[in-house]
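The complex appears here minus one protein chain, its other protein chains still in place.
Showing chain A:
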Amino acid sequence: MPPAPDPLRADGFAGVRLHVVTGKGGTGKTTVAAALAVALANEGLRVLLAEVEGRQGISQTFDVPPLPTTEVRVAGGAQGGEVVGLAVDAKTALLEYLQLFYKLGRAGGVLERFGAIDFATTIAPGVRDLLLIGRVYEASRRRHDAKHHRGSPPEELAYDAIVLDAPPTGRIPRFLSVGAEVAGLARMGPIHSQAGSITELLHSDATRVHVVTLLEEMPVQETVDAVAELRELGMPVGAVVINQAQAREDLDALGAFGGLDAPLNSDPTAAAKLSADLEAVGLDLPRATVEGLLDEVHRHTERVALEVEQLTVLEQLGQPLVTVPLLIDGIDLDAVTEIAALLAEQGMVP
């Protein structure tokens, strides 16, 4: 009999076309979003990676020139897959939208001169967020342009998957429910139906919202709050991605120096043990260095204990957990590739 599936392991999210990646500021959600896009592209998929906060995080992560408001290929994947980047701009999206749905022609320019475009994209409630999501929604439904993709049947979707580097957890429930909110404000008409279709996609089984966190109290608390809010809104929550996790494998060995009851650097027994071990391989370090090493051991043990505590909190959420270790060398393109492989191994891709 095959082993029972582990509920805390991601199941590949087969059938999911829109991956929304959020997280508290500073948790590395842009990196995780980029890595997820690469992991999907390595499955041979054509992936759109979209950002909506005007920070040019995609171009920085992939080390390419700043993205224009159009879709640009930023990386290739295995088996013919690729990552296409898009920095969604609300103003451009609005003008495109008006052109597409209302064939406005000259009126677009007049609206711009009258400040109506600025009003809509900066002041009018929710419209900005709706435009940003709307642009992603449009990309998710677009069909191949037959002229450019002779090999593909024209009815095939332009993207197999979309990864959205979304606003941080504090703003995400509101951002994702903007469709419903605007549909309520505009009680009929084209905006109403457009907002309704977006809401439908976001609540469907083709969408997952992944939350990136660190194993620290504040980000974990925000993750727990965000997951609860998203569930209440009926949005399908995906994986919780634990980023920058400390290595835990060395804890058993380090435990030989003593527990967390007292600082290790002032523990003579621990110092004597470490000095003796070091001398055995011919390393004679000054007392201060030995105490410093024990201080680091103590600190690390303390940190890991805290992380284990936070991990327990996350496990209680009952969502799949995916772990990305702390990468000492920082985040560059190689690191993104490494994280992509880790995400794939842990069931983030089909």
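Keep in mind that, in the parts below, a contact is a pair of C-beta atoms (placed from the backbone, for glycine too) under 8 Å apart; a residue touches a chain by one contact, two chains touch by 3 or more; residues count from 1.
Criterion: contacts and distances are computed from a predicted model.
Asks: I want to check something: the complex is missing a chain, and I'd like its UniProt protein name from "Protein-export membrane protein SecF", "Aspartyl/glutamyl-tRNA(Asn/Gln) amidotransferase subunit C", "ArsA family ATPase" or "Ectoine/hydroxyectoine ABC transporter permease subunit EhuC".
Replies: Hidden chain identified via UniProt as "ArsA family ATPase".
Asks: Of A:E200, A:D277, A:E315 or A:E345, which residue touches the hidden chain?
Replies: Only one listed residue reaches the unshown chain, and that is A:D277.
Asks: I'm checking contacts with the chain that's been left out. Which of A:E82, A:D118, A:D160 or A:E229 qualifies?
Replies: Looking across A:E82, A:D118, A:D160 or A:E229, the contact with the absent chain belongs to A:D118.
Asks: List every residue of chain A that touches the chain not included in the displayed model.
Replies: 24-27, 30, 53-55, 57, 60, 98, 102, 104, 106-107, 110-111, 113-116, 118-119, 122-126, 128-129, 167-168, 170-171, 174, 181, 184-192, 216-219, 221, 247, 250, 253-257, 265, 273-274, 277-278, 280-281, 283, 285-286, 288-297, 299-300, 302-303, 306, 326, 328-331
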